[in-house]
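Just one protein chain is left out here, and the rest sit where they should.
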């Protein structure tokens, strides 16, 4: 940590600051520049409150030079984390496809899609049971019944299942779900993260709409600091000024998160773009950028297509896409 | 709602769409333009899933022309909502000051600040007990003990208290808190909002870091649709590319939210700016823009200033500010 | 400047870096922390290319601790710059109103508005002659004729005139214009800025849609480094995810820019909001935040209102507003 002092600071206050730091086992190395003096701090600065230092009237600015996350930090854990879910592996050079419908609607729907996406190469089945919706008047998912149908589809297809939790009170319902997803809107629901740190189950953690890389990793750190090291990070688009697409997929997030952490990093092109026709090029892009996998919404084009979301591709599109993704993922290495 | 069809759409599919709409009691008025055909829908389109319509291959775009919120909508409730909390009134032309420390730290601290801010004109006392922190390693607030100390300060000062909830499991602890605050990070924690809709207590709902006006109002609608009409909206800065300030206070939010809804609208200059020296000008700006009040962090400048947040002003600054705010709030009318 | 080295850097490369710095008269003070080593640089680092340092494989990051602007910097010029234009003063505690139509349309229009806004307290007349329009098919302003009409209105009303330049080739036409405005889209048109640095005329420099405070000040520095010290900074809204308003007026820009620089800082509520009904509350907010003045679009409500922009208020609204702004500007001090 580096403290930049204001010009001509009160000498007594500087001494007080130095003393206060020393009480905490931290030495301040002084560099007197032309117009400013800086303190380079030596010692464990992890517990120092930067905002408190910034509030001092002799301090102009404080700059952290060390990442605030430890368990998720690639520097301390150079090897890739590989998470095993049934027969599926995520991380460590594997390219893993997770697919399924936006919402679970019926046994026929979820089982049919499960079979189709498995045949095309998906190794995990996704499906929404609890749907966080902007409007209280919108359909909120089949909830408990949705989880039951997902398990049914797992039975039929053999695919482990992934579903989103929206409140810690739902945890008992997720006991037999293979991967618990934390959605973008709950990325900083710290009470929920803390609870998920106490269970032994992979957590698919989506980046919040306006979360920085560091904030996403700190949310992973919440889970990991509770004891659960099985966190999968997911880039799903951020909010920007561009409104043509629902969100803006931040493609650099993939290589950056893989550099900063040892956790698997996947992408969600469906929510990032909000448009079926963009899912295919953006999926390819994420694979090319080195993602460890993708989570894609797929629908089975029934007679009444009006019920399917704008962002889901058809099973046949998924099949064609899956083939090309393999080649691209190879080139990403 | 207006549906814009693609050029030369398949006639059968257009008929199917028209039929599907009619089954839902909606008539489609056709306007054939030079290059596009549009359907102006007549009927209750509230339950129609826009994304599903957009997913149809004959549809180019769908535009909603009606607000998706009802209970919070100024159009259906032209009069200002006025919320009474003890002797304090929020909304309806009153200008209400809420003040207090960032975190509750001790009985002496919270009681001393309560007395000081009351004397300066604050009518509600704020204080954090449960602190949502980006890092799992940071101080998370005094929690239950913090709530107890707040109540103590209420006893001493007579000021009703405001504190932030971070999980619905904490609700029993908030039974005797006068106003429950929902922080920016929980603005779309829909399970929590739903629970707050079932209680009879004012809710101070902060705008999320990347929430649009409409999304903030929809979150209020979640609470109101449960039966609790006492919602106070709070602009607290949004996330933009500018990083000099912690967030960017969106001053237009004040008049816009007051136009779109009948709910009281306040501003939080402390979190918006993250800097004590900006709290004063930005507070004045919010009052001038017509805010119904402000929530401001105040500290009592103890010997060891290192414990106070960078964004809190001192009690004496608050006192001077409060005087000017009265005049400005008059000019806002 | 502080250089943060990677862990276990190659010793030869570190020596090379130190040597390279010394050749440039810069000493590197080393602080060896637990996990990182930092160099605090002493000497004139102004000409060092940060990106080049960052590109070195032994360097993890480089942090600048000094502002890159000199002439505009409040630290080196503590007194407010006051700019005199005819009888009008901008800066130094004066509150200055600039008003006029979006576009100059006719002699009657511009002269009528000039008289009206002068009577209400405006001391400068604005009017667009060269209009930067997103579409090549839109009306681009009366251009040369517009400038001629503005001068006519100055003759009649006695108000000095402000108009926007969009290319340095137009400079001869602006010889007799009192204040030259640089629009948001040209804030980083460095060739234009350089040319404006060579003339002796106040420049009203608008913040770009996605420009940081520092970038805006650096653009002022371009003009000032050419010799022209008369720069007026203008906050006119930035681009964010919120699309209800045309832009998001960043109210904190006013106190921050006044702290960082000694230049006058005004705000443009008309372009910031894009809506006449928001101009009034947002104007008040900017005055309350300490702005040195405002530039406001005003129209004279002719029979055929279809020609006026959505963001212009009527002369009578401006009159009422101007009265309240005086009181508010007093409270801002």
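As written, the chains take the letters A, B and C, and residue 1 is the first residue of each chain.
Operating definition for what follows: contacts are C-beta pairs under 8 Å (C-beta built on N, C-alpha and C of every residue); 3 or more make two chains touch, one makes a residue touch a chain.
Bear in mind that the values here come from a model prediction, so they are computed numbers and not experimental data.
When the full complex is taken into account, the listed residue touching the unshown chain is C:136, out of C:78, C:136 or C:172. Contact with the omitted chain, checked across C:119, C:169 or C:320, is made by C:169.
Chain B meets the missing chain through residues 2, 4, 7, 29, 31-36, 38, 40-44, 60-61, 63, 65-66, 75, 239-241, 243. Summarising the interface, chain A meets the missing chain with residues 210, 212-214, 238, 240-245, 248-252, 254-256, 259, 272-273, 277-278, 281-282, 284-290, 324, 327-328, 331-332. Taking the complete complex into account, residues 20, 46-47, 49, 51-56, 68, 132-139, 166-169, 185-186, 188-192, 194, 209-210, 215, 218, 221-222, 225-226, 239, 274, 276, 305-312 of chain C touch the chain not shown.
In this section, only the chains that are shown with their structure count from here on.
The centroid of the Cα atoms in chain A and the matching centroid in chain B are 26 Å apart. Averaged Cα coordinates give chain A a centre that lies 38 Å from the centre of chain C.
Shown for chain A are the residues that touch two or more other chains, namely 239.
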